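Here the complex is missing one protein chain, while the rest keep their positions.
Up next, subunit A:
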Amino acid sequence: MATTPPDLDKPSTQLGTTRSASGVRLGDRIFRGSSMGAGIFVLVVMAAIGTFLLIRAIPSLTSNESNVLTTQNFDPDNNDWGIAALAYGTLVSSIIALILAVPVAIGIALFISHYAPRRLAVILAYVVDLLAAVPSVIFGLWGLRFLSEHILPIERWINDWFGWIPVFGGSVNSASSLFTAGVVLAIMILPIIAAVCREVFLQVPRAHEEAALALGATRWEMIRTAVLPFGRPGIISATMLGLGRALGETIAIALILSPSYAINASVLEIGGSTFAANIALRFGEIAETGRSALIASGLVLFLITLLVNMGARAVIARRKEFSGASA
């Protein structure tokens, strides 16, 4: 590591005297070490969370007398519990949220990036960023106090017209449904998806937009030809961010749903629960086996999130050479 001070009297024939023995500058080594350390740290944290969840989950899993994957009921004190209803409620409310939020978010992002006059775009972008930072408990309270009243007629209307589809069937007499939960989640994740999509759409090289316009594309055709395909990986990443937030949302869901442990094909009927809301609502009251069961359900949520993200990565990687990353 020792460096020889350059001898100013004699012309130095030895180049690179500031290099260490291994031929890599000290600054580069520090930087490489610290960035690699950060990368490893993330992996260690992930593994630690997984291990913790697994170890704490084992007691309840071994004492459970029902099939943990297919049982809908959640009664760990009597060793009769499973995650089927929770997984169903979590996935259904999140999917409803994505179906409602993603198209609107893309629309907002496109309006800000390509349609709105500059001054309006700046204000809108600022408002969207602000909304993305609103704590979820606010959304939950709003969903409970305001939305629940006003969404019931809409749910009745959907039930009247589309009740023949099982998803919208059943009898609607309360807004404490998975549909309402999905709507609140949609509003919650809308700003973050819109904000990320906007950034992505602004990254589209001007040259590609001009190429489309010069072919005689209208503005919408230009967006379809140049902007959306280029932004596709970004749209998927933004959706995953939103989905992550929706899957793990606790307070808003806990406030809205009237928990019940049953898989109900209708998203408009009262009931249903999610992993996160169930953990929050029951952690205080349940005994030791129960806590272990709740942690087991947390482990399942952890795995679902991992799988969804890996799936999204795979979708993005599948068309990597067409991503425009090299252009």
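Operating definition for what follows: a contact is a pair of C-beta atoms (placed from the backbone, for glycine too) under 8 Å apart; a residue touches a chain by one contact, two chains touch by 3 or more; residues count from 1.
By definition in this document, contacts and distances are computed from a predicted model.
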item	value
Name under which UniProt lists the unshown chain, selected from "Phosphate ABC transporter ATP-binding protein", "Hydrogenase", "Methylcobalamin:coenzyme M methyltransferase" or "Cytochrome c oxidase subunit 1"	"Phosphate ABC transporter ATP-binding protein"
Touching the absent chain when the full complex is considered, from A:65, A:285 or A:321	A:321
Contact with the hidden chain (one of A:53, A:85, A:226 or A:276)	A:226
Missing-partner contacts on subunit A, residue numbers	118, 205, 207-218, 221, 225-226, 229-230, 232, 319, 321-327
